[in-house]
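Heads up, one of the protein chains got dropped from this complex, but the rest are sitting where they should.
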Amino acid sequence: MEVFWYLIVSSILFAIGVYGLITKRNIIRMLLSAEVIFNAALLTFLSLASLDAAYGAMGGAIVIIAISLSAAEVGVIVSIAIMMFRMRKTLDVYELRKFKG
Amino acid sequence: MEGLGLVNNVLITFSLGIVIGVGLGAIGLILGKLLAPSKDLPKKKERYECANPPQGRARGLFIMQYYPFLILFLMLEPVMIYSFLFLLEAHRYIFNVSLLFTAMVAILVSPLIFGICYAKRLELWSMR
Amino acid sequence: MSLEERELEVLIGPQHPASGHMRMIAKIDGDIVVELRPNIGYVHRSVEKLAEAKKFLQIIPLVERPSLADTTANNLAYVMALEKLLGLEAPPRAQYLRTLLAEINRIHSHLYGLGIHGVMIGSSTAYMWCFGDREPFIELAQELTGARLSYSYIIPGGVRRELPSRFTEKVEKALRYMENRMKDYFNLYLNNPVTRARLEGVGVLSKEDAIRLGVAGPNLRASGVPYDVRKVEPYAAYPDIDFDIITEKVGDAFARVMVRVKEIQESIRIIRQVLKKMPEGPILHEKYIKAISPKMREYMKETGEVKFPGIFANLRIPAGEAISRVEGGRGEVIFHIISDGKMSPYRMRMVTPSFRNVILFEHLNRGVRVADIPAIYGSLDYFPPEADR
Amino acid sequence: MQDLLSFLISLLFRPCIFIPLIFPGLTVIFIMLLMIIWLERKIAAKVQLRYGPLYVFKPLGGVIQTVADLLKDLFQEPIIPKTVDKIAFLLTPIMLFGLAYLPTVVIPVSPTFYAFRSDLSLLLLLTLTTLAPIFTVLMGWASNNKFSLIGGLREGYLVISYEIPMFLSALSMAVLYGSLDLVDIAEAQKGIWGLFLNPVAGISMLVLIYMSTGKFPFEIPEAESEIVAGAYTEYSGIMYGLVMGASYVKLYVLSLVYAILFLGGWNPLPASMMDNPLLPGAMLFAKAFILIAIGVFLRAVYPRFRIDQAMNIGWKMALPFSILAIFISLGIVTITGGM
Amino acid sequence: MWVANLDKAAKKAAAWLINKTPIRNIRDWGIAFSLWPVHFTTSCCGAEFAAAVAPKFDAERFGFLPFIGIRQCNVLFIEGTLSKKMGEAAKWVYEQMPEPKFVVAMGACGIDGGIFWNSYNIVRPKDILPVSVFVPGCPPRPEGIAQAIIMLQRKIRKGELVKYEF
Amino acid sequence: MSVDKTIRHVKALATGIKYLVSSKRMTLMYPDEIEEFPDGYRGMIKYNWDTCIKCGLCAMVCPADAMKMYISKEESEEGKKPVRRPGINYARCVFCGFCVAICPTNSLKFTKVHDVVYNTLEEQVYPPEKFREGVPKPQYKKKPKKMRAILDEERGLRYEPVE
Amino acid sequence: MSLWSNPITMIFLLSSTLSIIAAIFIVYHKSIVYSAFFLSMLGVGNAILFALLGFPIISLFHLSVYVGAAVTFILFSVAMLKEAPSVEPPIKALAVLSVIILTIILIKVLSPFSAEPSFFLNYRELTSLLVTKYWFALIVAAMALMTALIGAITIARREV
Partner (left out) sequence: MNFEELKSRIEEGLRELSAEISGKEPNVININVSRDKIVEVAKKLKALGFDHVKAVTAIDYPNERFEVVYIASSYSNLDLAFFLINLRTDLPYNDPTTPSLIEVWPSAFYQEHEEHDLMGIVFEGHPRMGERLLLPESYEGLPPLRKEFKIKTEGINA
């Protein structure tokens, strides 16, 4: 299977993610869409890394770190969402913005 | 059959595993649906609520009290998997590995204690 | 957020493994119980009203039914109230027999409570052991009275049966068996770290609260109030018997369990004394013996079974008021009988220990975790039919 | 005809088919399920001074009680309440069973008989078990029932508190033997078993296995006296049979893993017997079965913990102990300079 | 439409299959030895019911396992008096149980009210539920409960109680 | 984990194992063995048609209104005051034994039969004629062994066959 | 064509379909719990793709850390929240348009990479690389995680 196809899949995922990110207002949904984009990025990165044996291992190491950091990011964002939900009773980012102002 | 290599062995096993695992459940479900007698009683399909008429919502219970453990887990899981990555080299680079693991534990300890102590303070973790 | 939104209302019971015959309405916030309200009345069978339509003797089985695992206390308390109104006292041997049955019953009633409590915190073995070890005592009671649980043994003026032959020996065996088993109970269940973790510090009832809320029975004594009707207002054969009031200081669920365990041991002591001191004599008041036909008196002598005199069918009680109290397995049973001289009571008020302990549900379940609800419920040894009557 | 039969048999004895289908796969799982549920009830009954299931087949003490229960489950109406989320409600039992079953394919039966050998098999196996909480939580949510939700979330919370220590305990053995390959690990224990080399890891892993499969005293997700049947409250008939089975299958798989990691797998068998998969398989199964039997025996001894106490055990005791176990392993490696 | 027909046809085929003797016998055997009563104590007879599963009488020998949720059980023991409030609950329990299911009324109260027959707050189980076995006594001895289980098993294996309807 | 706790864990497990391997059991194998009760057990009631003096005391004292005075079909004659005899309704009887205790002629007697179940409500009413015929027979597959419960220091209860 | 005969191709097709369908459901599904659930499916699909690319260890890492922890975390939080309906902004057409353009551009850009992935990441290779060379990165990542941990706990707790 050529790497091209992997890249196609990843770009489709990326596009779907971007669409979600644009159209959603619920903070957790936005997070989910961002996660789709993140997955697409990982796929791209790995397929590019797999092209050359010299970069393979290093690419792997970087992806590992990226995945673990995404866990951190998820944790923080969901915590923020929970806090907002608790305080403002909504997860809608527009509503949240309103409250701030 | 003979011609297939290692990958295919893995493939056969895994697909067999998935097919059996999922298929068994599915067959069981279908059989159960077909074989069992059924009779519609008005309350049968209501939510079970200790023999009371269903009341209120059933979702949306936020067990906040143990939430810090969830965060702890989320953050420790990657670190734990890191240890899978470097600890296995212990036979070759025992010094490096030990040092690295000690460092990891050292980094880990204080947030862990912080998290567990925080989790204990129940009054902080209610949905109010 | 408003109250309804942040809390989930969970209905526990009436069909629930840990609710028994009642419903608890718990408002929970996460894993913490914000408020719990008992909703009783699922077993309300209107004993007080039915008593007004039944004759005095017929009420004996009636008042036994609400607390089936601890029938003697109710039976005794009711009959004591009648005897107060009738102005007669049972002969001493009858008093000792009453005490004997009451203590046997206390042991198996406590075992019942312990067993139910065991299953509430998930130890099926505790349940099985307790219910299994009830059986020797039920066997004894059955031999004495002729029924497994609903003895109807105590009647105005005496008791219904003479002590069976070789009963003392059998009792002694059962008591020794129980004493031996207690070690295993401690090893497997009461000293089990998991049990301790589940019970210690859970549902603490302070002494002040226990007094204020008018709690009854072992639950009261577990909070450190040495109140026991057997000592405060001794009845039956208790004045002659040497025993201690069991108390614990802490007032948590474990203390309540321990009070029961120790009371079993104390009951064993009492039973031994009772059997040793058992006087000879008739088991029914002579006034009633006289009323029985000579042929039947003969029969009574032979079999040891008391025949009722014909007047029992329509027993008339002089007008008046009587209050009697008895320390049953679950606590103090109170009968307040108002008679107007007819064949049925004018009003019979029956206050059972479980009913007085209902108030604890609300009090103890505030701010505990969800998993503590059954642990607390079990430790109260609450029997809903008794509360609902 | 003869040829076809012998071909089929030879096909069956190919590892890639034998393993998912016979041992440690389907057939043995089935037998194990039938046996172990009966055994659980019998053991509990014995400690509780009684007989347990008996009359269903009296000469053998009612061994086929579970068959009767299975038949009852099969012929019982599977109710799908109208408030539930139908797809997730039906999907989750199947997926849970599948996920519990799938790791069996990774387990080797003898040094030469395995479906596949990879230098990651332990990690793969453990990873497959981590996916289950997703379905449990989804199950609790889909049932749309208060008790189910609490049960599902409790199970999830329990998972997060045992998973890390369990991985670390397993890892400490891998560190000791320098490999993640189950075959390697088992083979390395020809002499002394892992349990004796690193007892800290062994004990904590054992406790965590019972915790992860909801055995007493950690039977919290299904604590019947609090939350009825936990996440399974709304499941009836064969669906309940599936989810019930899944937890036993999980116990079985983890016991096999434990037997390989700590109890020397098929050791100590003389090398001459290793050619045939049956004997090492039987050895492995026997070890696993003892573990399962211990697990079900605990029901007769313990009440259950509260969820917060169980989590405290996971985080405050098991985690330090498993880290300690890794240090012990590192120490052993330092002393021996690699095995 | 077509799907519905298929479904019907499959059900019909299954019904035919089920009612064939060996399968029916196996099914009835399975159900008879796997009676799981609901955990539903309606009244004081529950004390004796509890004793019936306890070591001395050990109802589990018959495959009788008191179980947790009503969705998994198939026997409903009415353990004594059914007060009006509890009667409602009993109806809920009965209706939410999966088919096939059986009801046993236990104790004098569960049959005709027993000593509480004229109380204003009770209902008779047979008025609201299809009771198949009555156990007299107040409370019935655990042997009575065992006898009820045996009777129920006999009835099931005779094919009186489990009917495949479609 | 403190030492004390560990010891207690071990003790609990040891006790469990002790019971697992010991042969203590308390179970009465019910349908094969039935318990023979001590005298005076209050089981179902036997009626002696001949000695009864039809005084009605038993019906009067019955707390559950289970014992009633039924019109005896055999003895009543047209036009005369009907003769009444006691009959029992097991659907209500609470086995309190008051009727037996009060009967002045000992016409009512307890038997030790206790494990009868019924399929219908009507079966449980025993008007005098049926009452006379005797107590219902419980159904056993094969004849059960009669056992007597013996209290035992070691095992609590054990059972011995009655000769 | 080799597309159908090669099992690798089959797996690729299956898992990429799984990923894409999961992604679509994440964005479209009404229920947010389902969305979170499908995120896990996306993770599974992606993990298989990683394995096909020759990174089995990363695939497992993805499964356990991403699916087993991060997505579980999201699913947990979401399953516990009450569902709040949210209004979607009226920019759908615009979004679709931009997305299509984006896809086309991306495909154009990516078309030169048409080589076969000729690579298999050996586990040992990666681990020794990590131990000898990138150990510092690991420590930094761990520290970052711990900081995030403290931050998340502080954020999520109730304001006192």
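A, B, C, D, E, F and G are the chain letters, set down in written order, and residue numbers restart from 1 in every chain.
Definition applied: a residue touches a chain if its C-beta (ideal position, glycine included) is under 8 Å from a C-beta of that chain, and two chains touch if they have at least 3 such contacts.
If you're wondering where the values come from, they're calculated on a predicted model, not measured in any experiment.
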| item | value |
| --- | --- |
| Among C:Glu179, C:Glu200, C:Glu233 or C:Glu298, residue touching the chain not depicted | C:Glu233 |
| Of C:Glu35, C:Glu48, C:Asp184 or C:Asp240, the one touching the omitted chain in the full complex | C:Glu48 |
| Chain C, residues in touch with the chain not shown (by the definition above) | 40-41, 44, 46, 48-50, 53, 210-215, 220, 225-227, 232-233, 323, 325, 332, 334, 336, 338, 346-347, 349, 351, 355-356, 358-359, 388-389 |
| Touch list for chain E against the chain that is not drawn | 83-85, 88, 118-121 |
| Where the unshown chain meets chain F, residue by residue | 56, 59-60, 62, 65, 68-71, 84, 87, 127 |
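One rule holds in what follows: only the chains that are shown with their structure count from here on.
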| item | value |
| --- | --- |
| Chain whose mean Cα position lies farthest from chain G | F |
| Distance from chain F to chain B - Cα centre to Cα centre, in angstrom | 55 |
| Distance between the centres, which are taken as Cα means, of chain C and chain A, whole angstrom | 65 |
| Centroid distance [mean C-alpha coordinates] between chain D and chain C, Å | 46 |
| Chain D: positions in contact with at least two other chains | 47-51, 74-79, 118, 123, 141, 146-147, 149-150, 153, 160, 163, 180, 224, 228, 233-234, 237, 300-302, 307-308 |
| Residues within chain F bordering two or more other chains | 12, 15-16, 19, 25-27, 29, 63-64, 94-95, 157 |
| Of all residues in chain F, those that touch chain D in their complex | 1, 12-13, 15-16, 19-20, 24-27, 29 |
| Parts of chain E lying in touch with chain B, wherever the complex brings them together | 10-11, 14, 18, 40, 69-71, 89-93, 95-96, 98-100, 162-166 |
| Chain G contact footprint on chain B (complex, rising order) | 7-8, 11, 57, 59-63, 67-68, 70-79, 81-82, 85-86, 88-89, 92-93, 96-97, 100, 103-104, 107-108, 110-111, 114-115, 118, 123-126, 128 |
